[in-house]
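Scroll down for the structure; my scribbles are underneath it.
Removed from the display is one protein chain of the complex; every other protein chain stays in position.
All chains are identified by letter, namely A, B and C, in their written order; residue positions are counted from 1 within each chain.
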């Protein structure tokens, strides 16, 4: 999988901690990690948690990423912003059991974690344990497994319901505040990471034209 | 506030525990609790977590409720379903600090909790503590308070972004699977609780006509 | 290692869940699990959490076990009882990071967990994750590792302080209420598990003579 890491301004100083924990787990499992920043609190391109959500929507709907790892101080704002986007199903993960059950039952394509609340000494251990639960197994296998079929059915209904509720991503891109959108893709490595991986020409074209 | 309680089928047997904890906290604070069920696992109207979300969307967008308390086994499915609806900002709350920060920073209008995962003996204590953190204070006051203005600004931007992403609720009602919609409002007390409190005539009319 | 599992009366019905989780993790790692009960709430020999502690003291001081896994409703009572015994250093473990840090920093010989509080659906996942953190690594390696020497020094000072504070185990056995002691070793498999593994003749002789 292509895993995109997105960090907002309040926790930008922790990019390295989060990125290290994520790559330590995900790369040996054969996944790639694309670090979309913020990289430091001093980055010229500042991302808010709202922009995290918009960026997650762009990456997932264009298939530039298969999964988004994000978060904020409590994880809540980034989760809300991600889930406001079409086709994004973002869990809030606090502990490894949350991560495992989210992966097996909900099989979402994004996770948000708190990088300030509860994030004390040795927090990198919990990060790694949570990421491992997400990335070491195939998602959606069900827990318990004998209820997998039922869980898959609910996911499918949720997906349809969300599709009925949301506009498609290109429409969203055209409808949102264009300054917000420009800021969401202003990260210094956005172009380098996004365009070669984007699989939706219309989204790529729209963003390039901004 | 009018607080709507919505429980899906897998945790229906816990309606009384959750309802007792919620009313014990909310009513002395001057709030009303509307128990939309499920009431028991044997209810003729069965709600899935997806329907929880659709029902939450109906209640909040029509102003029949000011706040929705919901959940499922892990809280994740209900949270995802709620957040797929226009105008719904649903936190996933595990502990009292989550509840407080969600209320003060994100000021959402719905909360989902796990009623199976981590829900062991004495779990009613944590329920009460979490509800209290949500309902005893005015939401959105900021934490720390000196950053309230900044937090309010982000909430406003998120609200606008979600408005650009989602259809309005009446359109959603017309677009979703109509059997799903009928099932979501089939609870035995739905009519009694909803129609007298609904403040959106078009939504009420559409639902009555189903 | 020889790992002894001890469960008190309030959680006796969970013996199978706990034992299954423990053996699933510990046996593939080359450890043996000795299940000292209680096995069911109907066992003729009823253990309180206080007896859990006394039994843990017997097993560890006689080297019949290298590590004790115990617990009670909250884990607190069993932990207090274990730690009242000479030579027993019992952690209270809630999540995998607790387990790992307890193992690497404190390197105790017993752990207590809550088997009612917070013990909901899928709790067996957390049990396994916690046990794995304890049993997959050598204890006392330090976290971070570069502070291992300092951590070992503190453990050694604690051990000496506790030795100054407590009587030796044989004296404790003679001093405690003898009915309590008889009850603590009344489990139906105690003799079968204990005497062949006990490495302290004086303790074995004293207990046999009761």
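Some notes on this structure:
Operating definition for what follows: contacts are C-beta pairs under 8 Å (C-beta built on N, C-alpha and C of every residue); 3 or more make two chains touch, one makes a residue touch a chain.
Fair warning: this is a prediction, and the values are worked out from it, not measured in the lab.
Summary of contacts with the chain left out: across C:5, C:79, C:193 or C:207, the touching residue is C:79. Residue C:102 is the one among C:36, C:102 or C:135 that touches the chain not shown. Of the candidate positions C:92, C:122, C:186 or C:203, contact with the unshown chain belongs to C:92.
Touching the chain that is not shown, out of C:27, C:136 or C:160: C:160 (per the contact rule at the top). The chain that is not drawn here is touched, among residues A:36, A:67, A:102 or A:119, by A:119.
By the touch definition given at the top, chain A reaches the unshown chain through residues 73, 114, 116-123. Although one chain is not shown, part of chain B still touches it, namely residues 95-97, 100-101, 122, 125-126, 129, 143.
Listed for chain C, the residues touching the missing chain in the whole complex are 48-50, 53-54, 57, 73-74, 76-77, 79-81, 83-86, 89-92, 94, 97-98, 101-102, 105-106, 108, 117-118, 154, 157-158, 160-162, 164-167, 172, 175-177, 180.
Criterion: only the chains that are shown with their structure count from here on.
The rotation that brings the Cα trace of chain A onto that of chain B spans 180°, given to the nearest 5. For the pair chain A and chain B, the distance between mean C-alpha positions equals 24 Å. In this assembly, the C-alpha centroid of chain A lies 41 Å from the C-alpha centroid of chain C.
Chain A has residues 97, 101 in contact with two or more other chains.
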